[in-house]
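Left out: one protein chain. Kept in place: all the others.
To keep things simple, chains are lettered A, B and C as they appear, and every chain counts its residues starting from 1.
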Amino acid sequence: MPVNMKQLINLVEKEDWPFTQGHRLCPGCNAPMVAKWATMTAKALGYEPVVGAATGCLEVSTTIYPFTAWNIPYIHNAFENVAATISGAEAAYRSLKNRGKLKTDKPIKFIAFGGDGGTYDIGLQSLSGAVERGHDFLYILYDNEGYMNTGNQRSGSTPPGADATTEPVGKVKTGKVQFKKNIVEIIGAHENVYAATASTSDPFDFMAKVEKGLKHEGPAFIAVLAPCVRFWRIPESTGPKVTKLAVETKYWPLYEIDRGVYKITRKPRNFKPIEEYIKSIGRFRKALQHPEYKEMIEEMQKYVDTRWERLLKLEEVTKGMYLR
Amino acid sequence: MPKYDSWKEMPIAGVIDKPATAREYNTGTWRIMRPIVDKDACINCMQCWLYCPDMAINGKVKEDGKTEMLGFDYNYCKGCGTCAEVCPVNAITMKPETEFLK
Amino acid sequence: MPEKYFEIRWHGRAGQGAKSASQFLTEAAVEAGKYSTAFPEYGAERSGAPMKAFNRIADVPIRIRSGIENPDVVVVFDDTMLGLPDLTAGLTEDKLMLVNTVMSPEEVREKTGFKGKIYTIPATDIALEEIKRGIPNTVMIGALVKLTHVVPLEVVKEKVKKTFEKKFGPEVVEANIRAVERGYQEVKGDA
Partner (left out) sequence: MPTKLAITGAAAVAHAMRQINPDVVAAYPITPQTPIVEYFAQFVADGVVDTVMVPVESEHSAMSAVVGSAAAGARTMTATAANGLALMFEIVYIAASMRLPIVMPIVNRALSGPINIHGDHSDAYAVRDSGWIQLFSENSQEAYDMTIIATKLAEREEVLTPAMVNLDGFITSHGVEGVEILDDEVVREFVGQWEPKYPLLDIDNPITHGPLDLFDYYFEHHRQQQEGLKNAYKALPEVFAEYEKISGRKYDFLDLYRMEDAEYVMVVMNSAASTAKYVVDELREKGIKAGLVKPWVFTPFPKKEILEALDGRKAVMVLDRAMSFGKEAPLYSLVKSALYEAKERPMMGTYVYGLGGRDVTPTMLHVPFEDAIKGELDPNEERYLGLKE
């Protein structure tokens, strides 16, 4: 049974929020939603979450010395190494437990949070290494498609045409031209892993995946589309609304790769054109004014259609074929 | 939250040796729009509670097993309006803080 | 002057076991209550490239950590290397050279031009007969011990036993002890 609302409210009433008030993320930021849902789920399932964070908005704004918004053990080391850091903590847990040096018998679960910069780009090696080694941890990527902590620089996750200060839209350029790196398939290809996408528009789908990830003995990875309201140039209140559109336009399909087995977890009945999604986000406004961007949107539409068809086929082909 | 006057008093390593100390920092002061709930319209579905990025909405499970939305914690609410946006019955409205200056 | 160390320089091809032989000798020397160091000269060599290894043995702690320029003994693991000028570098006429070869000492002298004492031993052949593998190490050590007395023969045999017993069992130990003994007995010189 996946966690439900009552369980979560009961948990907070009884044990307090694992991730608490007073953090200094922007109003309407989607990152704290991800942190809150993930840690609550772990707690509601009876686990003791120990959290690691990569340098980024979530880290900077929740632990401004001497203030911490974490009600559970937390560690930050650097930008590119949260997976390695948490793999060390997990190794310590196994060792101390074996040697009878732990003060608790409660089951500890390790959760690492990273933004897209710390995951797609500078932290990819560390993440790949930790996943390959099979540490028992859940890595949660809050993907806001850019280095938002430092003011909207481009990342390997930034979509084509999204204005970014290090690859801006200009007179002769429509901004970034590369599509997003397919991070879930990259991590999913490690095979011993539970990997999934999620969206802030669908907390229960996300929390069900958190549960699967925590219960999977070994590494798990969830990429959550989590807008930065500020640099996406969208109204503060509309993060989840926009990510809903991302799902409905196939821009961000919700699926999982469980040890090689594909499963689409949400199949919208009617799809909307990707242009609708792009037009809902201010970050694309400049590119949209560019005559050449029209072609890019068409390409993106083709891409998301093909990817969706591919996912459906992968779901069919891989059914029951667990690799590990 | 202790305010340290000397390096000799502080825990070493930058460790924050107590949990959840951020509660002593009131982010409610950032707010320019205030959410107001119409409890008659509210169906206590708790979507606002679930989404609130600042854990600034209180809720409980009543003895009859039903959930109840208990209002806002204005010490922390930054006024982003996500609660109003996700409310399925439009029971939450955002009002300018200036209206509450008295 | 400070105490002089007894210095050995080994020449072989990477992978032939000269480094292991030099290490074994130091292990035996330490076992015999002496001070000793063994260290190879590393480049980026792959199997087959000429390489060097060194030993110092003394009754006092070994201080010098540099490579050996004026050895008391040069040990050559592979007679195909005999033309190399490195072999005789710094080796004065009052010192000696030990070569693993089926050639006679005279032939070695011809190839190397070395005027000091030359000793030969067909260590690879003996190893093939005794150990059934062409690893000349233990034969060479037997020969070296005969010529230099740096470590007592008994200690070497004891060390062979310790080294090979656990990993390879009594048959290998016996074969290697025979190899040491034959090296000791069959080494021959021209002077």
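The rule is short, and it goes like this: a residue touches a chain if its C-beta (ideal position, glycine included) is under 8 Å from a C-beta of that chain, and two chains touch if they have at least 3 such contacts.
If you're wondering where the values come from, they're calculated on a predicted model, not measured in any experiment.
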Considering the complete assembly, the absent chain touches shown chains A, B, C
Of A:4, A:125 or A:165, the residue in touch with the unshown chain:
A:125
Decide which residue listed in A:108, A:226, A:247 or A:274 touches the omitted chain of the complex.
A:108
Applying the definition given at the start, please give the residues of subunit B touching the unseen chain.
4, 6-7, 10-19
On subunit C, the omitted chain is touched by residues 1-2, 22-23, 26-27, 29-31, 35-40, 42, 44, 62-67, 69
Residues belonging to subunit A that touch the chain removed from view:
48, 50, 52, 59-60, 63-66, 68, 70-78, 80-81, 84-96, 98-99, 101-104, 106, 108, 125-126, 128-130, 132-133
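Keep this in mind: only the chains that are shown with their structure count from here on.
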Could you tell me which chains make contact with subunit A and subunit C both?
none
Can you compute the centre-to-centre distance for subunit A and subunit C, using the mean CA position of each chain? Integer Å is fine.
63
Using the average of all C-alpha atoms in each chain as its centre, how far is it in Å between subunit A and subunit B?
23
Inter-chain centre distance, subunit B versus subunit C - centres from mean C-alpha coordinates, in Å
80
Mark out which residues of subunit B touch at least two other chains, giving numbers and ranges.
none
For subunit C, residues that touch 2 or more chains besides their own
none
In the complex with subunit A, residue positions of subunit B that touch it:
1-2, 4, 14, 16, 18-27, 30-31, 46, 49-51, 53-56, 59-61, 65, 67, 73, 75-76, 78-82, 84-86, 94
Subunit A contacts subunit B in the complex at 5-6, 8-10, 12-13, 16-17, 19-33, 36-37, 62-72, 203, 229, 235-241
